[in-house]
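Quick one: this structure, given as structure tokens, is what I'll be asking you about.
Removed from the display is one protein chain of the complex; every other protein chain stays in position.
Chain IDs A and B follow the sequence of writing; residue 1 opens each chain.
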Amino acid sequence: MHGTSVGKFYAWFTALGLLVGVLVGLGYYRDEYRPWKDYQRRFIREEIRRASTPDQRLLAQSTPVQVRQILLPELNRVDRCTTCHLAVEDPSYGGYPQPLAYHPLHDQHPFDKFGCTVCHRGQGRATNIEDAHGHVPHWDEPMLPQKYIQASCGQCHEASDNPAAPELARGSELFETVGCRGCHKLAGVGGNIGPELDRVGARRSPDWLRQHFITPAAVTPDSGMPPQKFTDTDIDAIVLFMLSQTGAELPGFYASMKVIPSASEGRRLFQQKGCLGCHSMGGQGGKVGPALDDVGLRRTPEWMMQHFRDPQTVSPGSVMPRFGFTEAEARALTDFLVHLRDQKVGLGILGLMGPVDRGRGIFSKYGCAGCHGPEGKGGVPNANAKTAQQVPALTYVADGYTKAELKGIIFKGQREILPLDPHRPAPPLYMPAWGSTIKDAEADDLVAYLFSLKPKGEDLGF
Amino acid sequence: MNGTLPDNGVSRRGFFQLTLGWLAASFAAVATAVATVRFLEPNVVFEPGQRFKAGKPDDYPDGSITFLEAERVFLVRRGNSFRCVSAVCTHLGCTVNRAGRGYHCPCHGSAFNEEGSVESGPAPRGLAWFLVTLSKDNRLLIDKAQSVNSDKYLIV
Partner (left out) sequence: MPKRIWLWFAHTRVGRSVFRVGLPQSNLERSQAMVSSFLLHVQPAKVSRHALRASYTLGLGLISLYLFLILTVTGVLLMFYYVPSTEQAYGRMKDLQYVVSAGLVVRNMHRWAAHLMVLSVALHMCRVFYTGAYKRPREFNWVLGVGLFLTTLGLSFTGYLLPWDQLAFWAITVGTSIAGYAPLIGPKVQFLLLGGNVVGQEALTRFYALHVIVLPAIAGLMIAVHLWRVRKDGGLSRPDGTEDTVQSIALGQLPTNKSYGLMELARGTTPQVGKDPDDEVFSWPHLIFRELLLFLLVVAVVLFLAVFWNAPLEEVANAVHPPNPAKAPWYFLGLQELVSYSAFWGGVVVPSLLVTALLLLPYMDRRVQGVGRWFARERTIANVIFSVCLVVAVALTIIGTAFRGPNWSWVVPWRPPPAITEGR
């Protein structure tokens, strides 16, 4: 019979059939078993336990076990964090252990509009712990450590004076005063010795950045960047600021948040709208309207808001026209006036300053201190430079150059730095050409400031 | 046919092996079919949810009727009371427009009054009204899965 010759394969058939059956079953089981289902069942049990009325109990019992997600089409994100973190919106879960903890709500940042990952990072589409928290291979956005969370505010909001994100503001201030822009470009302003920093927060991890500020050469061997003498809290702040620079361009609704009303936005408006035409500040400006130096003490913010909307409603007979400010603009201007007592905001009005003061601002704006030291006092190492292996100090430039010569050096730069030892590598730091960046009037002010650096009375010796 | 061997010359052991093999293979086939159906059934959908938040009560001026585009509902505020009516015509699912104090469907001419009841046209039922509640963070919470009578308000 033919059956006998095929019959020798029957055992094979049984074995292979069973193998396929087992594999299908195994695949099915592995796919069905997902830890988030346990979290949800635990949450439902907790809800049932807490239910005080039959209605609530019924509602809790009918809660489906399913993936929950927040759709953020504008951000091209889908956040499924709430699949496990089920109680983020329920204050009665305050103090619960994760994943059931309550997330203190930000009134301005409702979850259904912002989701989770836009601030916390991580992998929103993932539905298991490791992948979702993002510390896995092939995911560029692991969760941001809690201590750096304010970095995310900087994606949308002004970093410099953000009262809600003081550490971010501190980092931004350090960035501007230490002189990072001398070598690095950020938002198009800065030198070109080091790399641009516009996307550094997305490219680098917190640990990398930290290490980089302590000893740059440890993470990038051929870096010419001088080690920075930061305190520990300063490093946290500047790392945080760096992390905020992700280069993410947020669309539509989120982009409109970029111009949050802030004191610095108010200062910009104050200059742009020509308020000094009628009002005065620091003794300068028009005399038609009242001086505004102490307006923050005289008036409440509510009064000022109303005044910006329609001056007549709060000071009848005022000659100030209705400018038609938007609500955000009015808030920004109010913030600016309220914070006038804070010197930083007040003195920032260029129109009110002399050339030396303006020059000091420019010295800071373009990060000159990064190489030439705070107030041009030098001391920044530049390996193998003939000038004592340091970037030269600027204290006595007034003795060596005329104003025109100095401007020329600033504009043209100095690519070749004389080496101490011609056989060793050339000094890493050099003077970039600033001609395309620094405007002529700015350069005049800068030179005036540099000339003012020379200690008073030392001329007498000559 | 050989009398000592059942079924077409297959030995008893062979018969057992065949049966077991077919059973396992059939199990695999059925499980695969079930898995395929489960695969095709979406576990998540990428459309606006049935339950959604519609912002703070103060976002809507007194006396306003606001069309929420993505969710296809009208949010009606009168005084401190809120309610929410479907903008989906009960006839064949077109989106209705506001017409005077009521609503009008551009597809087949159904007209609904202020309360969503049918005035004229082919629509079989009035427009649905949805449950409006206040969420724990004080946002209007609309649940399109829960229909209510048109006289049920949320008083804020």
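As a working rule, contacts are C-beta pairs under 8 Å (C-beta built on N, C-alpha and C of every residue); 3 or more make two chains touch, one makes a residue touch a chain.
Everything numeric in this text was worked out from a predicted model, so none of it was measured.
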Contact residue for the chain not shown (choose from A:Asp90, A:Asp131 or A:Asp357)
A:Asp131
One chain isn't shown here. Among A:Asp31, A:Glu130 or A:Asp294, which residue touches it?
A:Asp31
Could you pull out which residues of chain B are in touch with the chain that's been left out?
7-8, 19, 22-23, 25, 35-36, 38-44
Hey, which chain A residues sit against the chain that's not shown?
2-3, 5-6, 9, 12-13, 16-17, 19-20, 23-24, 26-28, 30-32, 67, 76, 78, 80, 123, 125-128, 131, 138-140, 195, 220-222
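Convention: only the chains that are shown with their structure count from here on.
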Can you list the chain B residues touching chain A in their complex?
2, 8-11, 13-14, 17-18, 20-25, 27-28, 31-32, 34-35, 43-44, 46, 48-49, 52-53, 135-137, 139
Spell out the part of chain A that touches chain B in their complex, as residue ranges.
1, 3-4, 7, 10-11, 13-14, 16-18, 20-21, 23-25, 27-28, 31, 66-67, 69, 71, 78, 80, 89-91, 105, 107, 110, 112
